[in-house]
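Below: one structure, written as structure tokens.
All protein chains of the complex are present and in place, except for one that has been dropped.
Up next is chain A:
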Amino acid sequence: MLDLAIAWRTRDFDLDVTIASTARHLALFGPSGSGKTSCLLAIAGLRRPDRGRIALDGRVLFDTAAGIDVPAAERGLGVVFQDGRLFPHLRVRDNLAYGRRARTGSDAIDVDTAVQLLGLADLLGRWPASLSGGEARRVAIGRALLARPRALLLDEPLVGLHREARAQVLAYLTRLNAELAIPTLLVSHQPEEVIALAQEVVLLDDGAARDLVTREQFARRMPPAHA
């Protein structure tokens, strides 16, 4: 699914990552500062690496050698940001609808399905400022899904949530993986999330991909009690 080789030098760190995986549900795992989120933003088209190539499901999104750099708005990827990033001036309903018209992606998902899958029915008329952390995260996931993305990019979707909300959002994400055919890329530093949501795991450290392992191999190396 993901074929990526990018190099990138910023003030803070050097990134030189190569990933090739056919898994439908892939995770980038590593400590903070390892370059996970930078990779995700590069795939989303929100940050531009110095050079390299990114292809997702056979579609080239970025290739410095070929002069390709598909604008983020046209990549057809749903991004769930760490901080949710709901539009504060739009009610939940309008946040959910924001990306809907733009895309003609893979599997169409309608509002009712997303609302039901993520348990959003009671939130539709609310303002983002009035949502709890877990609720806001679920709305952010729904908003990304409703843009009918070719793939869903999840950037630490559970970070900053308290224990109960984390368990709840994780359960929703597990359900999405089971019920929808949308490929996902998870960025996380929490082994339990990775084990629950990914088939293959890229281990990132210090700006480079050190290893690509299956979920089972990952689970053996990283007992969930660690989390």
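Note that in this section contacts are C-beta pairs under 8 Å (C-beta built on N, C-alpha and C of every residue); 3 or more make two chains touch, one makes a residue touch a chain; residues count from 1.
Keep in mind that, in the parts below, contacts and distances are computed from a predicted model.
Trainee: For the complex's missing chain, which UniProt name, "Predicted secreted hydrolase", "2-oxoglutarate ferredoxin oxidoreductase subunit beta", "Molybdenum transport system permease" or "Sodium:proton antiporter"?
Mentor: In UniProt, the chain that is not shown appears as "Molybdenum transport system permease".
Trainee: Sort through A:Met1, A:Val92, A:Ala144 or A:Val187 and give me the one touching the missing partner chain.
Mentor: Of the listed residues, the one touching the omitted chain is A:Ala144.
Trainee: Taking the full complex into account, find the residue in A:Pro49, A:Gly99 or A:Pro157 that is in contact with the omitted chain.
Mentor: Of all options in A:Pro49, A:Gly99 or A:Pro157, contact with the hidden chain holds for A:Gly99.
Trainee: Which candidate, A:Gly58, A:Pro88 or A:Gly125, sits in contact with the chain we can't see?
Mentor: Considering all chains, including the one not shown, the answer is A:Pro88.
Trainee: Out of A:Glu74, A:Asp110 or A:Glu179, point to the residue that touches the absent chain in the complete complex.
Mentor: In the full complex, the listed residue that touches the missing chain is A:Glu74.
Trainee: Could you list which residues of chain A touch the chain missing from the display?
Mentor: These residues touch the chain not displayed: 44-46, 71-79, 81, 83-89, 98-99, 101-103, 129, 143-144, 147.
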